[in-house]
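Only a single protein chain was left out; the remaining protein chains are all shown in position.
By written order: A, B and C. Residues from 1 in each chain.
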Amino acid sequence: MSDHDHDHGHGDDGHGHHGGHGHGSPWIQHHYDDAQHQFDSGKLGIWFFLVQEVLFFSGLFVAYILYRYHHPEIYAYAHSYLDVKWGAINTAVLIISSLTAAWAVRCAQLAQRRGLIFCLAVTIACACGFLGIKYVEYSHKIHERILFGKKFDPCIASAGNHLLNKENYCPGVKTSVVWDAKTNKADRGCLDAPTGYDWDPALKGIQGKCVVNELTMSGTGANRKEVSRRPVEACAPSPDHGSGHGGGHGKQTYPCWTLEQNPHVCPKGPGAMVHYGDHTSRGSTVEIEVTCEAVPAPVEPKDALAPVDGKLERGEASFKKPVTPSKHDLKHEFQSGPPPEHTNMFFSIYFAMTGLHGLHVLFGIFVYIWLLVRAIKGHFTPDYFGPVDYAALYWHLVDLIWIFLFPLLYLIH
Amino acid sequence: MASDTSSAHDKHDEHGHGIAHVAAVKVLLGTWIALMFLTIITVAATKIDLGTNWNLALAMVIAVVKATLVVLFFMHLAYDKLFHTVLVVAGLFAAALFVGFALMDSGQYQQTIIWDTDKPPPAPIGPRPVP
Amino acid sequence: MKPYLLAFALVFGLFAPPAMAQPAAAPPPAAAVAPAAPAAAPPAEMTWWEKEAAKPYVYEGTYWLPPAANKDAKGPDDLFIWVLGMSAFFFVAITACVVYFVIKYRHKPGRKPEPSPSHNDVLEITWTVIPTIIAVILFVYGWRSYISLTSIPETRPENQIAVTAQKWNWSFRYYNGVEDNVLHVPVDQPVKLTMTSTDVLHSFFVPVFRVKQDIVPRRFTYVWFWPTRTGVYRLYCTEYCGKDHSLMKTKVVVHSAGNYERYLSEAFGKQMSLSGAALGESVYKKKGCEGCHTLDGSVRLGPSFKGVWGTDVKLGDGSSVKFDEAYVRNSIQAPQGQSRPGFPPSMPVIPLSDKEIEGMAEFIKAQK
Partner (left out) sequence: MSADLDNTVSYLEVKKGLGSWLYTLDHKRIGMMYLCGILFSLMLGGAFALLVRTELFSPGMTIVGQDWYNKFFTLHGAVMVFLVIIPGIPAALGNMVLPIQLGAPDVAFPKLNLASFYLWCSGAFLLLLATGLGGVDTGWTFYTPYSIETQTAVIPAVAGAFLLGFSSIFTGLNFLVTIHKFRPAHMGWFQMPLNLWALYATALMQVLATPVLGITLLLLFVERFMHIGIFDPTLGGDPVLFQHFFWFYSHPAVYIMIVPGMGVISEMITTFARKPIFGYRFIAYSSVALALFSFLVWGHHMFVSGQSRLANMVFSALTFSVGIPSAIKVFNWAATLYKGDIRLDTPMLYVLSFLILFTIGGLTGIFLAVLSIDVHLHDTYFVVAHFHYVMMGSTLVAFVGALHYWWPKLSGRMYPETIGRVCAWGVFIGFNLTFLPQFVMGSRGMPRRYWDYDPEYTLYHRISTVGAFILGVSLFVVVCYLAWSLKRGKKATKNPWGASTLEWEAPTPPTVFNFPEPPPEVEIYNYDDLVEVPNANEDGVTNWERRPAADKPATSSHH
């Protein structure tokens, strides 16, 4: 967005107004009456520019509000992919830089040259810090493939546990799914329910007898052949299975496999997922082969003592107190499952907003470096400090936009 | 803003000797501390569960308070010409207009969005007015 | 690029001698230039409803508006005439006023402008209030007739038709599964259309019914009308949708009482009896393959079907495969996988039953 030196009303060889009166500071452009006239015009110009920026960002806020109004479940799910810790640090960093920007204006007005240079330097440092933190967040998302549009193929659910995904290059995990991009369907590796074994997603337990092998392959396309294979045992079923990285805590021998379900990848049934307990992502040389035998589900004897949903016959007593899951458990249950339809839209809006804001921070850094150079050369005097004031106003607006972005994107409940 | 009849000369008396108002250190630091405190508050507020809408409302109230602090003290709007405030309000009003009218349209057509292409949702059958 | 250069030369050529454009305006205005696309030799057994649809169209409406064939068309028509009259009145008033002032107060040597008031609040208020009142009245009437135009009454399931608009052709699915490119509706009964698009924005517009509604992909929009006159009317797409937007036209046939049901049952029977190449041909016409694949060897958007059966086909990823039954099945069910170099990969996924795919294969094989 080429702004040019839009209204930093600096001029380099100004003289008095035509046939004009007294010589103001050398920076007063000739067509202004005096320094006050130039400063006020510049101030009004920057305020109009800020209003224009507000409208520029309003487009994205409308997209955010409309999309959240229609699909609150996507926002409830996707917001915990974002790390509130980094967001809060970024907010603090921007507020500090806002303080030093305002202080720089004060120093320029009182001709405290060293204070001005110090404040400008701190503002630039904070801005670079902000972009650094943004880089950390973005690289984490790229690493876990939490991106926008068609590239949204998360390795982890928003509660952090691993998910079946299409690309299958996730760190620390390898699934049996081999995705065929042409037909946009899983080529192989999905255990479709009709194979006869009985898979009870609620218990996440394995009803049928399954054998999982890790194959190392060589070559691609037609001459792809298997080099070696080794069997993998099942992971010990931990109580809240699949929470946190590394597939459950407690004594766990790696690698081990579990069955995970993701309707976007394997519509009919689960897929096998081998946990390695480390953070390296295996390429296409490693493939997982899973075969399950059909085992008819055991017929459960009618449990006379099981809680009858709702009405109890006279004389019957129910011993098991029905546990109503708390709101937190429901939320956790929802967030450890696969993402709802079109969750990529949340990240389209997230990357659009934070990306555009980051671009404005970057532009702010260039403006402040240019201000620092001029401050060191001693251009700014109590009569001519316009550019510092206008840059500070622009920087406060960038901070303002982040003040609204942070709660809207990170603090969704 | 357009019906601004305040002419070019500005109303605020210039108590500083320079061209524009000089912000006192006390004001700058005070605003900064308030902003940091509010940030901590808004992060802490997510711990208490008031339901999605109320949490959003609370977060927005805090954000608006922070925004007004920055605009009034850091951007000198409190000591500046009235017209700049009129300008800011006009800009926010235009943005609010955009949001409001776009939201107004969302009420009706949303249930006809196809999430499942085989099961089309029912058509909005409206009552037939007596001619 | 050839037509582009020709076009520029033609325009700049025309600039100099404007006379060149004059003779062109002299030809007899009423005569249709060339009979619209000489009706293709009618295939042997053209059904009665196809003959009905093929009748040439004659414009019988008034100077401004086409004939009204929808019970709710009365509202917009009356309002149109009313606003037309009011606009004509205001236009004549202002123009006469201006022309009169110019003639009367035109500058003649020695003439001085007489002193006249430079503002008169009473006059200003009146010509602010009067337009406001007219505006409010127009809005209220407009809103009321709009409500009746868009409130869909209870309609019989037989009169609920699913419309699918895709790049450059229409397909209407009736309640008993019959699919057709022409919209058949009964007279004197409410008809409801549930419309969706498979690719871009389109818009359903029948001038004689005075209804128009955009069709948005991945969403349903609805339109309804109550036909009052039997006959054949035109149906246009009015939202720009790419290359052949202007050819995305079809017809609405309003059947007299009983004929609509007769059409449905006969068309159902005919559709069920189709098999092999005949079924392939009806799918080729109805599902929009005609828009991109021609039968005469010329390339529109996709390759032509003329004499391709059994030849080797080079695919995008270098491999080449025989043009046979399996290739037809793959490219219909997963077109992305079979994209060929030199052709845009924009073939949509059209759900076809196995019988229809075999029919298509037979039909293409028959194209020598």
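Just so we're on the same page, a residue touches a chain if its C-beta (ideal position, glycine included) is under 8 Å from a C-beta of that chain, and two chains touch if they have at least 3 such contacts.
It should be emphasised that the depicted structure is a prediction, and the values quoted were computed from it without experimental measurement.
One chain is not depicted; across the entire complex it touches A, B, C.
Touching the missing chain, out of A:Gly149, A:Gly219 or A:Pro325, is residue A:Gly149. Of the options C:Phe172, C:Phe205 or C:Phe363, the residue whose C-beta touches the omitted chain is C:Phe205.
The residue from A:His30, A:Lys85, A:His143 or A:Lys209 that touches the chain not shown here is A:His30. Hidden from this view is one chain, which touches chain B at 1-3, 5, 7-8, 83, 90-91, 94, 97-98, 101-102, 104-109. Residue-level contact of chain A with the missing chain is found at 1-2, 4-7, 9, 13-19, 29-31, 37, 40-41, 44-45, 48-49, 51-53, 55-60, 62-63, 66, 148-150, 341-342, 344-345, 348-349, 351-352, 356. By the touch rule set out above, chain C reaches the unshown chain at residues 3-4, 6-8, 10-12, 14-15, 18, 21-22, 24-25, 29-30, 32-34, 36, 57, 59, 61, 63-66, 75-76, 79-80, 83-84, 86-87, 90-91, 94-95, 97-98, 101-102, 105-107, 111-120, 123-124, 127-128, 131-132, 135-136, 138-139, 141-143, 145-147, 149-150, 199-201, 203, 205, 207-208, 210-214, 216-219, 221, 234, 236-247, 344, 346.
Note that only the chains that are shown with their structure count from here on.
Distance from chain B peaks, on a Cα-centroid basis, for C. Nearest to the overall CA centre, using the mean of each chain's CA atoms, is chain A.
Taking the mean of the C-alpha atoms as each chain's centre, chain A and chain B sit 24 Å apart. Chain B and chain C have centres, each the mean of its CA atoms, that are 44 Å apart.
Touching two or more other chains at once is no residue of chain C. Touching chain A in their complex are the following residues of chain C: 334, 336-337. Contacts from chain A toward chain B in the complex involve residues 35-36, 39-40, 43-44, 47-48, 50-52, 54-55, 58-59, 61-62, 65-66, 69-70, 72, 76, 84, 88, 91-92, 95-96, 98-99, 101-103, 105-106, 109-110, 327, 341, 382-383, 385, 389, 392-393, 396, 399-400, 403-404, 406-408, 411-413. Those residues of chain A that touch chain C in the shared complex are 182-184.
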